[in-house]
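The complex appears here minus one protein chain, its other protein chains still in place.
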Amino acid sequence: MNDQGTFWLPPAHSTVAAETDALFYFIYWISVLLFVGVVAATLFFFIRYRRRKSPDYTINPHNNTLEITWTVIPTILVFVVFIWGFRGYINLSIAPKDALEIKVTAQKWFWSFDYPAGATTVNELVVPVGKPVKLLASSQDVIHCFYVPEFRVKRDVLPNRYTILWFEATAVGDYQIFCAEYCGTKHSEMLAKVRVVTDVEYNAWLDANANIGAGLAPEEFGAKLYTGKACVTCHSVDGKPGTGPTFLGVFGHEVQLADGSKIVVDENYVRESILQPQAKVVAGYQPVMPTFQGILKDREIDALIAYIKTLKK
Amino acid sequence: MSTAVFAERNYLNEPAGLKAWLLTLDHKRIGVMYLCAIMFMFMLGGFFATLVRLELLTPKQDWFEADTYNQLFTLHGAIMVFLFIIPSIPAAIGNFVLPLMIGAKDVAFPRLNLASWYIYVLGAFVGIYSMISGAVDTGWTFYTPYSTTTNTSVVSMTLAVFILGFSSIFTGLNFIVTVHKLRAPGMTWFKMPLMIWGLYATALIQVLATPVLAITLVLLMLERLWGIGIFDPAMGGDPVLFQHFFWFYSHPAVYIMILPGMAIISELVATFSHKNIFGYKFVGFSSLAIALIGFLVWGHHMFTSGQSELSSMIFSFLTFFVGIPSGIKVFNWVATMYKGSISLKAPMLWVFSFLFLFTIGGLTGIFLGALSVDVHLHDTYFVVAHFHYVMMGGTVMALMGGLHYWWPKIWGRMYNEFWAVISWALVLVGFNMTFFTQFILGTRGMPRRYYSYLDQFQPLHGFSSVGSWILGLGFIIMGVYLIHAIFKGRPAGANPWGGLTFEWKTSSPPPHHNFDAAPIAVHGPYDYDKVKAESTFFDYAAGREVPRKETVNQ
Partner (left out) sequence: MSMNHAAEHPAFLEHHFNDAEQQRESAKLGMWVFLLTEVLTFGGLFCAYAIYRSWNPDMFFNAHKELDVWLGTVNTIVLITSSLTMALAIRSMQLDNKKRAILYLVFTLLFAATFLVVKYFEYSHKFHVGQLPGKFYTFTGIQGNNPHIFFSIYFAMTGLHGLHVLGGMCLIGWLIYRTHKNRFSSAYYTPIEMVGLFWHLVDLIWIFLFPLFYLIG
């Protein structure tokens, strides 16, 4: 197993990665060989056969043996590559039966994950090490693509169906998730992490997460949710405008809406904006926020409202 | 030194006047008009590319807004693909040399040819209008449902591409008929220069694939304008169907781009080695093989899209087979040089660039064709690097080789060889700096179409951006000396390279009617062994028989 990463490839931390890497290097060395052969021959001929007075025209430009040789040998090589790649692909496509199922939802521009026990996370996928995990992915809007380089897995996430991807992490640690299919303005910031933990930690985390926020004051819990549920991607708390308006000093104040009317930011308006973001858009902003219906529980919305209330100028 | 001559009466000045140019039916003038247009587009697309590289100099988003960046890479891609590469070699160089090379007076349908240029210009203007009116930000691939929901001007850009499709179809149609019906007496299919085989294969793809793109784009426009629901998942449509339709054209389009490049390389290798091309029939038929198999591999763009495993398997299998004919060509070109008499003039240097870069581009295609490896590399910078090595390292290098080869024929004057070498070297070095780094970025997991990236990728991105400046400098120098040559270059003479194909049998620049005496094909296009280097040929410009070696610049 390649734990450190090589010059070409990042560290490999899933069970399928070794096979992919082996094929990668097989093709790599064939390519190096062919490339060096072609370029060296070209350079050698350039020097050896620089223009002369009387070139040698005894070479027969038709040589079927040679032609067939350099057709058949590459064909055999690519056939090997094809079979090898196909075997790896089948392995990547068929998840083991006992795999842990986690639902992935992609939307502009964040990831949310639903776990069997009822926990949900945003932009952080927590999985146990050494257990196959099957992701059932779908999109709320356009096509996204779930990609973890360290696991060598990637799958498009489509709006009209579920796509499936599985992996089994082999080492504890944090790994990068990218969105690999261009999805609009903040495609580049649609990042998330896979946190691979031990089995014990995972179960403890599931338990804790089922009633997350217990023991915290509402505004503290809200502050956690603000980053945990990706509000931070678009809404600042320091007054800077982002994709959406800042949270600083808005509560209790009047804002102008896109249709020209005005509204005072109160509990109901914040709640509505979370669940039906397009209903009343603040003037000067695009109606691009996705709904958090089903992602945030009532308790969590209340906590966020409590947190926003504390952000006074 | 040669006593080369400049043909005073030629297609450039007869008939004179702007109106005579704008209404010309002469394939040579139309070729030159195309050349000007595509070179302008190359500059524009290149300009956007340098802006993209500028933003990527640092990990943070700093020079451009997110949306602006997304528009920049979309415009770079759309301009380079639809307005530059696809028409570049066929419509500009092909238009100029195809009738000359087969000894015809013109293409079969000169009016259609001129119409094709005006349609191109119309498409270009619609495209530019689209850029001004809220440039499109979908990527050049226009994937649904993003393209049906974004509020940039997708419809006008799609319309531009739709219009450009007609221009491409007309050129292809013209070439097919011209090659079939207007060859000079004695020119059998196997006496045609390989350039013609390549252009013919290209024309077949243009004619067969472009209509499917046209109808796909019409459906996309209808979807956006009237919500017909064919590609809209919310209405029972399928966004992946769009990808199938799109790649059904756009994969063969890749061969529209590369086949003419390969065609040029075949000419240059034979002429500058002064030797018959090795395996003529294999090189010729491999073009047709690529054209045909190229229609069956579009699904390899979609291995991670959720298409069935069976489809992926079939597409992967076929993909490897489309690679084989390209390999055959490379081997035959190298074999041609064996025991040749190689002249390392500027065009041959570009052949070296082509062989160097296209071999890398082709071999990295094997990584992407292998299913499991593609899962890791799909939509990363590895793909970006791969298609730049093929499209730019292949097609653009061949185009530059072709320009340097036929420049003296087109304008009758020679460029400065010293600056040509400088520019070639800068482009080769700059290109590898810019794009080889991107292979490493890709294998390490950097996804494409990102304006900001993780700090760990900075050294490679920075190196790549610096490379792009060197690359740009190389092209600027080239532009300067090539334009200088048009006005101040020394006369090139009818046949500066000692080529055997028909275009070298007429004066430089050629007369309005191409040939003073209709050429007849008595030997093959590269029979250097039969037509001795010492033998004479008729120099129409000089009006007398001249020894071949007199016009070969040693």
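Order of writing sets the chain letters: A and B. Residues in each chain are counted from 1.
Throughout what follows, a contact is a pair of C-beta atoms (placed from the backbone, for glycine too) under 8 Å apart; a residue touches a chain by one contact, two chains touch by 3 or more.
Remember, predicted model here, so these are calculated numbers, not experimental data.
Across the entire complex, contacts from the unshown chain go to B. Which of B:Gly229, B:Gly462 or B:Gly479 touches the hidden chain is settled by the complete complex: it is B:Gly229.
Considering the whole complex, the residue from B:Val177, B:Leu288, B:Leu344 or B:Ile486 that touches the absent chain is B:Val177. One of B:Asp106, B:Asp137 or B:Asp374 touches the chain omitted from the figure, and that residue is B:Asp106.
Between the chain not shown and the residues B:Pro59, B:Gly134 or B:Pro211, the one that touches is B:Pro211.
On the side of chain B, touch with the chain left out of the figure occurs at residues 104-110, 112, 169, 173-174, 176-178, 180-182, 185, 207-212, 214-216, 218-219, 222-223, 226-230, 232, 235-238, 241, 245, 248.
In this section, only the chains that are shown with their structure count from here on.
In terms of their C-alpha centroids, the spacing between chain A and chain B amounts to 34 Å. Those residues of chain B that touch chain A in the complex are listed here as 61, 66-67, 70, 137-139, 143, 145-146, 149-151, 233-234, 238-240, 273-282, 303-306, 309, 312-313, 316-317, 320-321, 323-324, 327-328, 330-332, 334-344, 352, 355-356, 359-360, 363-364, 366-367, 369-376, 378-380, 440, 443-445, 447-454, 528-529, 533, 554. Chain A meets chain B in the complex at residues 5, 7-10, 16, 19-20, 23-24, 27-28, 30-31, 34-35, 38-39, 41-42, 45-46, 49-52, 55-59, 61-63, 66-67, 70-71, 74-75, 78-79, 81-82, 84-93, 141-143, 145, 147, 149-150, 152-156, 158-161, 163, 176, 178-189, 286.
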